[in-house]
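Reviewing the structure listed below.
With one protein chain removed, the remaining protein chains of the complex are shown where they sit.
After this line comes chain A, so read on.
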Amino acid sequence: MAKRVEASNVTAYYGGFKAIENINLTVEPKTVTALIGPSGCGKSTFLRSINRMHEVLPGARVEGSLTIDDQDIYDRDVDVTAVRRMIGMVFQRPNPFPTMSIFENVVAGLKLNGVRKKSILDEAAEKALRSANLWDEVKDRLGKPGAGLSGGQQQRLCIARTIAVEPQVVLMDEPCSALDPISTLAIEDLMFQLKDKFTIIIVTHNMQQAARVSDRTAFFSIEKTGDPGRLIEYDNTQKIFSNPSVKKTEDYITGRFG
């Protein structure tokens, strides 16, 4: 299920502004990879290029090559919706669809892609909610609005919604930044479990979180405001946090910079 993500010379623009430059990085299947770095260094931009969400914004474009198990996702013949079905994404702020119930939210991806059979939807909803550790909390109120849940529950609902379409890779853009420590812990636990099935790439500002949940860590940085973000160091998380090979990484994780 899980697939390898390989980026080579990825450069992304917002109109005339170059946000990231020449990112080379390989993410192995069934691992958690954390992207860390100061604000504005292009972590999110890179993450959004992986499932072609970057180009949703007007004027945004990506150069270089990004492959999922040797398929170039920026190939001309590639259907962008197929890419996004294969590479799911969880956003910084929980964004359940306000007009849909909890159940409809979870199966939104399936339903809007043409799955109609009730039994399949029921099964998929329960499976996804169980995987997201939300089933016990919502099983009695699946018909209630998704927006009525607490922030942490909403975020797990969004994770359930993402994994319900059974992607190969799950991207998470600061999924815990709007949550309290208990909800954060619940989502971190969840990442450990999801790792068995999915390749996970997470952007986080929380260094402890990166150290706790990830196998590999990529450190991004910029020289100064207006410069494109670059990948400074990419290594095993343990190495990055104990003995980084680049001075700048060490400065950042010890809090002397950024």
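By definition in this document, a residue touches a chain if its C-beta (ideal position, glycine included) is under 8 Å from a C-beta of that chain, and two chains touch if they have at least 3 such contacts; residues count from 1.
One rule holds in what follows: contacts and distances are computed from a predicted model.
Of the candidates "Phosphate transport system permease protein PstA", "Na(+)-translocating NADH-quinone reductase subunit B", "Methionine biosynthesis protein MetW" or "Thiolase", the chain left out of this view carries the UniProt protein name "Phosphate transport system permease protein PstA". Checked against the full complex, the one of A:G37, A:G88, A:P228 or A:P244 touching the unshown chain is A:G88.
If you put the hidden chain back, the residue from A:Q71, A:T99, A:S150 or A:Q208 that touches it is A:T99. As for the chain not pictured, it touches chain A at residues 51, 53, 56, 58, 81-86, 88-89, 91, 93, 95-101, 108-109, 112-113, 143-145, 148, 158, 161-162, 165.
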